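Shown below is the structure under consideration.
Apart from one protein chain that is not included, each protein chain of the complex appears where it belongs.
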Amino acid sequence: MKFVDEFREPEVITKISEEIRRLADPRRHYRIMEVCGGHTHAIYRFGLKDLLPSNIELIHGPGCPVCVLPMGRIDDGLAIAQNPDVIFTAFGDMMRVPGTQGSPLEHKARGMDVRIVYSPADALKLAQSNPDKHVLFFAIGFETTAPSTALTLVRAKVLGVHNFSVFSNHVTIIPAIRAILDSPDMRIDAFIGPGHVSTVIGCRPYEWIAKNENKPVAVSGFEPLDILQSIVMVLRQLKSNQARIENQYKRVVPWEGNRAALRAMAEVFELRPYFEWRGLGFISQSALRVRAAYAEWDAEQRFDIPGVRVTDPKAAQCGEVLKGVLKPHQCKLFGKECTPEHPIGALMVSSEGSCAAYFNYEHRKTEMVTSIGSVA
Amino acid sequence: MAHGAGGKASRRLVEGLFAPLLFGSSSEPLGDAAHLDFDGTKIAITTDSFVVKPLTFPGGSIGELAVNGTVNDLAVSGAKAEAMVVTYLLEAGLPAAVLEAEVRAMGKAACTAGVTIAGGDTKVVEHGKADSMYITTTGIGRPLPGLKIDARAVRPGDKILLSGPIGDHGITILLARGELDLEADLNSDTRSILPLVEVLAHEAGPGVRWMRDPTRGGVATSLNELARDSRQGVVLSEEMIPVRDAVRGACELLGLDPLHIANEGQFLAVVAPEYANAALHALRLAPGGEDAQMIGEVREQPSGAVLVTTGYGGSRIVDMLVGDPLPRIC
Partner (left out) sequence: MCLAIPGQVVQLFPEQPNTALIDVVGVRRKVDLGLLQDDLPVEGDWVLIHVGFALSKISEEDALDQMRTLRALGEAESAIEEVQGYGLENAENKKVS
């Protein structure tokens, strides 16, 4: 696969890993946060932690839109779909996330019309081919995904499709990073920036992290070599006491972002005054809602929703894990009451949440395993 | 719902409910078929049900799946299928032409696989109660001489062979449902793997410890079952696992892992190291076995789990599936 395989070349990966070992000062302990859930997933999928020296710690950040979605919002979306004339559509990521009465898939088993879509455009098409039904699109995602939802609503308006609405749970990344840095007990040395969010927002929005917080940021792609090169970049900056924003993912990320995508977002969405993030609490100006001009396609304005706040059990230490203060297995519920199959807190509900990723990929690896050579 | 997907939930249902209540006090691990002995007459028997949407898809249809699936279950248990009986559960309103097409497909597949369809039953249920058609089969066969399949005989150092590329069937079905608007030149791999199993038995019989056909839940689920039943660890080399480009592309686009995708024409075999190379060579020379690979080996650690290593020293644990694989965007 072009633009994928080159960045997975084993010999180059080995060389860059050696470079990382050379760069890492053995007297220092480095804590590098990868913001985006997609990076968390890639790190585990490619076994990248095995390649790093033990004094480099990767902390998993809050960039997992499924993880930070409060349970109450899932209940709200499913409440709308209780109406038999409503078809509930969402990405596959949402299907197993539990609300208080069960997940969308569990509701499907009980008779609700629930369908997985790959694209919001597919949800719109479904509305066009089912004129006697209403199609609800349960929208999630950061700035990577919001422009696609926005453009879909623009198309819905132009085409005059009225049996379609969006329940927006889009959130923005900068307030989440601010919340992490504002937290008194956090200690992050550098950031691996979210590469795909940055194709939309560009690199400028991170400049305050370097200027005001004095932390290096490398905006990173998602292949093994991208992530490893980003680690090299921040290590070099740390070594020479620099703090700036570097664009590692140049082949795809424009420094100024994607103007057309930003325009689409601005036309359809506006910032909510505040929004609740599961595990992080209420954050102001951190989420998107549909503007008045598109009220007809805003599920929150067309339907009555319960709007009940659901809190996680106090024993769930998601907040601390999210901020990098605790490791997943240090939470008292990890692996016992809280597993991917019956998740109690935010970070276990999605396969890229820190706890779920740790549980699925890392948990049973033993020390013997790290020194395996070629097998077949 | 997750209980039908072949992974953890299914296993819990079988082990937690059916086994203790129905299977008596046998301590043997559960296999693909049961080998029974009636005063010296040895018979292997298996049963399976087939539910697929859409009924027909590139490379096959439910009728072929039913025949090949039954033959394959017997084959990987170390038996040659001789005969099967079939039950059709039909939804009222199913067009006669659709039914006829499946019956023909089944007949043709049985002929190709060398198995007799000895009888069957039909029931018609209300509209909305059977998703067009469900098929259940029971197959019986003769144990293949020289093969003794037992997970408990698996030892560290044993090699893991795979008959061919993975993920073809599952991705074909996913695309055929039309909900994702993806197109690819891909077919289900449904076929009888008995001829390849016979080649393996002939070449390496005494060294074959275990076999399985990785259907629902994919290679990952089957090998996790092996790791659990044998109390050993399974270590795979990612670059050795054969995957067609189109399957890979679809999996990358949808965020799926080929190791979790269903196959209907492949099998895994654990072979003692002294027989493994000859076995692989023989499979590759046999028709349909050209893409066979040695994908890994059994080790003591990680006990009870499956580890996949990359070509550059990274590794990850691959677990059994919980429910069906779902596309993701994150």
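Things worth noting here:
Order of writing sets the labels: A and B. Residues in every chain begin at 1.
In this text, contacts are C-beta pairs under 8 Å (C-beta built on N, C-alpha and C of every residue); 3 or more make two chains touch, one makes a residue touch a chain.
Predicted, not measured: the structure shown is a model, and the values here were computed from it.
Contact with the chain that does not appear here is found for just one residue of B:I166, B:A220 or B:A246, B:A246. When you scan A:T89, A:T144 or A:Q317 for touch with the missing chain, the hit is A:T144.
Only one of A:F222, A:F334 or A:Y358 touches the chain withheld from this view, namely A:F222. Contact with the omitted chain, checked across B:E15, B:E28, B:D181 or B:E290, is made by B:D181. Across the interface with the omitted chain, chain A contributes residues 1-4, 6-7, 12, 15-16, 18-19, 22, 36-39, 41, 63, 65, 91, 118-122, 140-142, 144-145, 147-148, 151, 154-155, 194-197, 199-200, 222, 225, 229, 232, 250-254, 258-261, 264. Taking the complete complex into account, residues 180-186, 245-246, 248-250, 252-253, 255, 328-330 of chain B touch the chain not shown.
Keep in mind that, in the parts below, only the chains that are shown with their structure count from here on.
Chain geometry summary: the mean Cα position of chain A and that of chain B are 35 Å apart. Across the complex, chain B is touched by residues 1, 4, 10-11, 13-14, 17, 37-38, 41, 44-51, 64-66, 91-93, 95-96, 105-106, 108-109, 115-119, 122, 141, 145, 224, 340-341, 350-352, 360-366, 368-370, 372, 374-376 of chain A. For chain B in complex with chain A, the residues that touch the partner chain are 1, 8, 159, 179-182, 235-237, 240, 245, 248-249, 252, 254-255, 293-297, 301-302, 304-305, 307, 309-317, 319, 322-323, 326-330.
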